[in-house]
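Every protein chain but one is kept in place in this view of the complex.
Letters are used for the chains, namely A, B and C, taken in the order the chains are written, and counting of residues starts over at 1 for each.
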Amino acid sequence: MTTNRLEAFSDGVLAIVITIMVLEMQVPEGSSWSHLKPVLPKFTSYVLSFMYVGIYWNNHHHLFQAIQKVNGKVLWANLFLLFTLSLLPFTTAWMGENHFEKNPVILYGLNLLLCAIAFLILEKTSTSSDGRSSVISSALESNRKEIISIVLYLIGVITAIFYPIIGLIFFVIVAIVWLIPDKRIENKLKN
Amino acid sequence: MTTNRLEAFSDGVLAIVITIMVLEMQVPEGSSWSHLKPVLPKFTSYVLSFMYVGIYWNNHHHLFQAIQKVNGKVLWANLFLLFTLSLLPFTTAWMGENHFEKNPVILYGLNLLLCAIAFLILEKTSTSSDGRSSVISSALESNRKEIISIVLYLIGVITAIFYPIIGLIFFVIVAIVWLIPDKRIENKLKN
Amino acid sequence: MTTNRLEAFSDGVLAIVITIMVLEMQVPEGSSWSHLKPVLPKFTSYVLSFMYVGIYWNNHHHLFQAIQKVNGKVLWANLFLLFTLSLLPFTTAWMGENHFEKNPVILYGLNLLLCAIAFLILEKTSTSSDGRSSVISSALESNRKEIISIVLYLIGVITAIFYPIIGLIFFVIVAIVWLIPDKRIENKLKN
Partner (left out) sequence: MTTNRLEAFSDGVLAIVITIMVLEMQVPEGSSWSHLKPVLPKFTSYVLSFMYVGIYWNNHHHLFQAIQKVNGKVLWANLFLLFTLSLLPFTTAWMGENHFEKNPVILYGLNLLLCAIAFLILEKTSTSSDGRSSVISSALESNRKEIISIVLYLIGVITAIFYPIIGLIFFVIVAIVWLIPDKRIENKLKN
């Protein structure tokens, strides 16, 4: 199977996930600036989650640029990733509604952790489906960046139990690390 | 007509159907874990329905990989399938809101039954539009898996009248059967 | 310009318009069958509007199968059609919420009329952008079916002022006329 439809369907789901979160920002009834204040924490968490979904779209894009063929297993690994990402609007909204309190920050971190694991599974599945000798397998061999992210998320979740905001900072650090597009595949494709 | 736009439009609708269900999970106002409890049944039914829509997307993908040309009839059979799937968010939410009580489980089962019938119609229509001698017609000749699903859904719906949860288990069994991607078409395409 | 992106964007908008209407069907709180009763008129109008959007997608699909090149004017004519179709969820919901009373039925009819006019404009614009001698221009030369629809909508709207349900029947008749896919273009492409 080619990757066309897998990419198109993923684009559709990600496009919806990324925009649905805007609906959580309820329009205030008054027209003074102070009426916008309660929307601020939701806006902040929207920005953060937009960045995350953007990062995943970016990495997804990079991944399937290198992969030519997929099998049934990859389709399901991809659906699992989309499922974990589809939970972000809910966990984002819960965190935004409760002004970054302990439990919502923990749940948000667990959600991000789940997304990272799902992406790692997708990478492994698609690499092996494409054949061991493929260009991608050598490019991603180490998965170092992915493993580091998972470790940072874990530390963040544990920290959030005691200091939610510091836990959140760990999540933001992972985002910044990934904001720099994955050069590994780009470089390999050039050679 | 080629199948490009039919696939793109279906991908769009399925992407929305699969993500719209997340909106039904209302964000709780408090931040303690107990506030998440009322969301649990909705989450459970979301997982189940995500799996179903995922299965249909998977099978849809497999089906139109083998089919090259479509006519007006196939377009309408496809729209009918999309219509039945678009009702899933509603029936899923009703079931989730009422903690898997009798009537909502029956309606959910009837919805799944309708989807299965619609997919069977789509298979028949597209196979015949593609010409009897096509690769797909021989691959799907028996439609055994589809017929078994329909029978299991029927048994599930009838059982749900007396024992809703047991009826639900029948629906889950069908899901598990389909989670294994349809090898028939993959095998035929290889030959 | 090729028509690829115009088609992809239209598919996206139509996919959302067709599925957004399901959100208008509010999930009832109780689990008895009688709780579903208030949802029925909304369900009926959902079925009707799903059919209409399906018809427009079908005709849009047929139209841009014959057209190879578009210019800026066609892009705007297409956006205008999408705008008129995007109002359908609103007018459908108003009609469904008010059990097919006079004013909502009239507004629904006017919305359908506007869609029909927008589609006629799109046909004219895209035909002329593609060059007068194109295959499509001869296929659609008469626009008979489109003109008849517009006349029937007009009669329906006027009738609805006195007998809403009879006006509605006129709208349903147009739907049935269009359910039969447009053979004109298919035939021309075969020659």
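List of remarks:
FYI, a contact is a pair of C-beta atoms (placed from the backbone, for glycine too) under 8 Å apart; a residue touches a chain by one contact, two chains touch by 3 or more.
Note that this is a predicted model, so its numbers are computed, not measured.
Of the candidate positions C:Val22, C:Ala93, C:Leu114 or C:Leu168, contact with the unshown chain belongs to C:Ala93.
Mapped onto subunit C, the interface with the missing chain covers residues 1, 5-6, 8-9, 12-13, 15-17, 20, 23-24, 71-73, 75-76, 79, 82-83, 86-87, 89-90, 93-94, 97-98, 101-104, 107. Mapped onto subunit A, the footprint of the missing chain covers residues 7-8, 11-12, 14-16, 18-20, 22-23, 25, 27-33, 36, 47, 50, 54, 57-58, 61, 65, 179-183, 186.
Throughout what follows, only the chains that are shown with their structure count from here on.
Among the chains present, the centre nearest to the common Cα mean is that of B.
One inter-chain figure worth recording: subunit A and subunit C are separated by 37 Å, centre to centre, where each centre is the mean of the chain's CA atoms.
With touch defined as above, residues shared between interfaces to two or more other chains in subunit A number as follows: 12, 15.
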